[in-house]
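Missing here: one protein chain of the complex. Every other protein chain is in place.
Letters A and B name the chains as they come in the text, with residue numbers starting at 1 for each one.
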Amino acid sequence: MTTRTLIDLASACGASLEGDATRAIRGPASLRDARSDEISFCAHPRFRPELERTQAAAVLVPRDMVVERKDLALLRCDNSSRAFTTIVRLFAPPRAKAAPGVHPSAVIDPTAELGAEVSIGALCHVGPLARIGARSVLRAQVEIGEGCQLGEDCEVFPGVVLYEGVRLGSRCVVHAGCVIGSDGHGFEPRPEGWVKIPQCGTVSIEDDVEIGANSAIDRARFGVTRIGRGTKIDNLVHIGHNVVIGPDSMIVAQVGISGSTRLGRGVVVGGQAGLSGHLELGDGVRVGGGAAVVDSWPAGTEVWGFPARPFKEAVRAMAHAARAEQLTKRVRELEQRLKKLEETR
Amino acid sequence: MTTRTLIDLASACGASLEGDATRAIRGPASLRDARSDEISFCAHPRFRPELERTQAAAVLVPRDMVVERKDLALLRCDNSSRAFTTIVRLFAPPRAKAAPGVHPSAVIDPTAELGAEVSIGALCHVGPLARIGARSVLRAQVEIGEGCQLGEDCEVFPGVVLYEGVRLGSRCVVHAGCVIGSDGHGFEPRPEGWVKIPQCGTVSIEDDVEIGANSAIDRARFGVTRIGRGTKIDNLVHIGHNVVIGPDSMIVAQVGISGSTRLGRGVVVGGQAGLSGHLELGDGVRVGGGAAVVDSWPAGTEVWGFPARPFKEAVRAMAHAARAEQLTKRVRELEQRLKKLEETR
Partner (left out) sequence: MTTRTLIDLASACGASLEGDATRAIRGPASLRDARSDEISFCAHPRFRPELERTQAAAVLVPRDMVVERKDLALLRCDNSSRAFTTIVRLFAPPRAKAAPGVHPSAVIDPTAELGAEVSIGALCHVGPLARIGARSVLRAQVEIGEGCQLGEDCEVFPGVVLYEGVRLGSRCVVHAGCVIGSDGHGFEPRPEGWVKIPQCGTVSIEDDVEIGANSAIDRARFGVTRIGRGTKIDNLVHIGHNVVIGPDSMIVAQVGISGSTRLGRGVVVGGQAGLSGHLELGDGVRVGGGAAVVDSWPAGTEVWGFPARPFKEAVRAMAHAARAEQLTKRVRELEQRLKKLEETR
């Protein structure tokens, strides 16, 4: 592994250096794990205890942070997390871009259309009438169903399955094992058992969406399940039929969103939260991790709990519920004192 | 896209039409999304606000529903949701049936048996001694392990993996990315660490079962993990070893059912609910979404909460717990008034 000097790193990320300019650094690491030839960052005062103990040679810190230790080289910068990303990239080059071309083991239907410089990896299957936009990459073992449309510069990782007719915008990233366009879970109870309600709609993923590994997004019963531009979805997320998510939202791992629920712009849903069907969450709503959302909430609300309600209310209610035992004792004591009082009256 | 007249749509679904018989309709949509050349439906009075505002040309409604608006064409019918499905199908033909035959890129063990008119898509692998029933479809990139048996008219979507010896009945639908027959999570603590308990059983999926995308159903430690006839399972569901689910049950997305738990007939488990191991849920039990079920429940019980208990009790307890803060205030006030009384006595 090649090394770089502190002054080179500082200049690469626009930091002002306090320390030995020629010191050689082997790579980036967390404050906790860093060794004496590594560089780390401290973006927030709450990580100060780790800063006190780190063995790193140098640390990126905000311009105004007071640091007691004299043995640490400091790289002062405007946004130490972002600057650290620049440094990480210097040491660890990004994933190699796939070479354009179609691997001989891939199976491409003759009616599919491939844009310029598309890369299709080993053992992929592209169905009839599918269209893959310029420079998009199917890594390996990807399934693109009949009539799917991918925009330009998409990257689709191994094992992803797009059912027929799914549309992806440009610059979308779909991680391994995702399923997009599977049938929505629609069944009608009849005397003879559950009867399937046909799921005749599709899924539209807008530009710049990223979807994590093994997530599943169902096609609409009719119309479209839609993921808005720039929205980022984590691993193992379930999105039911006819859900609509606005642009720039963030759906953390293992969240489940039931059918026909609509999220506005910039909604953030914490890990493992569950949303019932047919709800509306306005722009900028924030749902805490693990919350069970059973009501609609207007723009800007922050909710948590089981069932979810406004965040501060939820936290206070949890705290009080946790003290129910003491409260019960106080009530018992009141009962005894009152009884005494009633008897002696 | 082709259009259809209202009278054609009404006659297709057995509705009586109130409105312009010749009006041309472009397709189906929800009340909320419909434009002026689309048709929608209103199955329940609670959607009346959306009915008041819809821009749809026509709406399917129950025969006895009172509708104030005079500008809407109405198609009155016995079951407006079901009738709407008929109309959806008229506009959006179902997924194309796969053509019989074996794709040249598929790998079929010479000892596997393929029934009449079976369709095996690109890059599938069928292991030794597997048997695929007549007219069953493996879409693409499906893995069928050694000795698996599929009944007739099954549809298996891309990326599905059946481990060795798994049995599927007839007319089963398995969505993309499902894993059936993986080892149950059985390990024994010993001084040297966790030691694997061999998982020597199998999985049996009965007729007419549908399983959603990326779900995982483990093989039994011994004997059989069984999914009963007509049961419908949603996306990202975990079913542990030796679980038995009765017929006509419904398991919603992201539910987890731990080892050896048994569900009766017609059990409904809401999204993200978790069931501990070795429980029994009787026929018709209903578990609310997100519930943590740690006890067995007799037939017909409805449960919810963390931990789950009878539904009404859970809702009341949640409501009271949410008011713990006010209760604490009332107790504090009681203490002050009582103190005063004690002092002045």
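To be clear about the criterion, a contact is a pair of C-beta atoms (placed from the backbone, for glycine too) under 8 Å apart; a residue touches a chain by one contact, two chains touch by 3 or more.
Because the structure is a prediction, the values reported are computed rather than measured.
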> Among B:102, B:179 or B:299, which residue is in touch with the absent chain?
Replying inline: B:179
>> Among A:3, A:30 or A:111, which one touches the chain that has been omitted from the display?
In response: A:30
>> Suppose we count only contacts with the excluded chain; which residues of subunit A make the list?
In response: 27-30, 33, 81-82, 85, 88-89, 91-96, 103, 105, 121-123, 139-141, 157-159, 173, 175-177, 208, 210, 212-214, 230, 232, 234-236, 247-248, 250, 252-254, 271-272, 289-290, 305-306, 318, 321-322, 324-325, 327-328, 331, 334-335, 338, 341-342, 345
> Considering the entire assembly, which residues of subunit B contact the chain that has been omitted?
Replying inline: 107, 123, 125, 127, 141, 143, 146, 159, 161, 163-164, 177, 179, 182-183, 185, 187-188, 193-194, 196-198, 200-201, 214-216, 218, 221-223, 236, 238, 240, 242, 254, 256, 258, 260, 272, 274, 276, 292, 294, 306-307, 309, 313, 316-317, 320-321, 323-324, 327, 330-331, 334, 337-338, 341, 344-345
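Quick note on the criterion: only the chains that are shown with their structure count from here on.
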> In whole angstrom, what separates the CA-based centres of subunit A and subunit B?
Replying inline: 25
